[in-house]
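Left out: one protein chain. Kept in place: all the others.
== chain A ==
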Amino acid sequence: MDNDSTPSFVVQLPPPDRFEPTTVIAKLEPNQRQINLLVIVLRIQANPQKTREGHEIHSFKIADRTGSIIFNVWNTTGQLIAIGDILRLQNCITQVFKNELCVKPGRNGIVTKVGEFMMDFNEEPDVSILTASMNTELINYKDRIHSNKRPAQAMS
C-alpha cells in the first residue's frame, strides 16, 4: 500500500464521454426539439445558398442506420463538414423547409465530428420527403399556432 508520508499526485482525468443519441432519423417528425443524433454525411445536398442576412446555408444529406434526412447548417460549420464525416448533432431541431423535412442545429446546438467513414447507414427511407399524413399534421399544427397567436394579439 502507499505510504501516507509520500506526497500525493492527483490527476483530474478528463470527464468520460457520455453522449447518447436521443432518437434516430426514422423517428423524426416536424418541429421536434432538443434532439441528439449520431449520423454520417452522405453527400452535399445542394450548393451553399446565401440568406438575406448574408449567411451561407450548407445543405447535406445525412444518414444513420434507420434512414436519411437533410441537414442544414450555417457558415463555418458547413465549410468544415466533409462527406463521409461521422457527426454528433446535439440540441438540434427538425423543421420543414421548402416542403422537405430537415434537421438543423437549434439554440445551443453543437455539431461535432467524431470520426469518418466507418459507420453503417441506410439511405432509405428518406425522411425528408413528407408523407401525406405528416402534411396534414403539419397543417393542423400551423392552424393551432395561428389560433393561439390571434387571441394573444387581441389581448394586447
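In the analysis below, contacts are C-beta pairs under 8 Å (C-beta built on N, C-alpha and C of every residue); 3 or more make two chains touch, one makes a residue touch a chain; residues count from 1.
Following the convention adopted for this analysis, contacts and distances are computed from a predicted model.
Asks: One chain isn't displayed here; going by UniProt, is it "Glutaredoxin-related protein 5, mitochondrial", "Integrator complex subunit 3", "Aspartate aminotransferase" or "Geranylgeranyl transferase type-2 subunit alpha"?
Replies: "Integrator complex subunit 3"
Asks: One chain isn't shown here. Among A:Gln12, A:Asn47 or A:Ser147, which residue touches it?
Replies: Going through A:Gln12, A:Asn47 or A:Ser147 one by one, A:Gln12 is the residue touching the chain not shown.
Asks: Mind pulling the chain A residues that touch the left-out chain?
Replies: Counting only chain A, the missing chain is touched by 2-3, 6-14, 17, 42-43, 55, 57, 72-77, 80-84, 87-88, 93, 104-107, 109-114, 116-118, 120-124.
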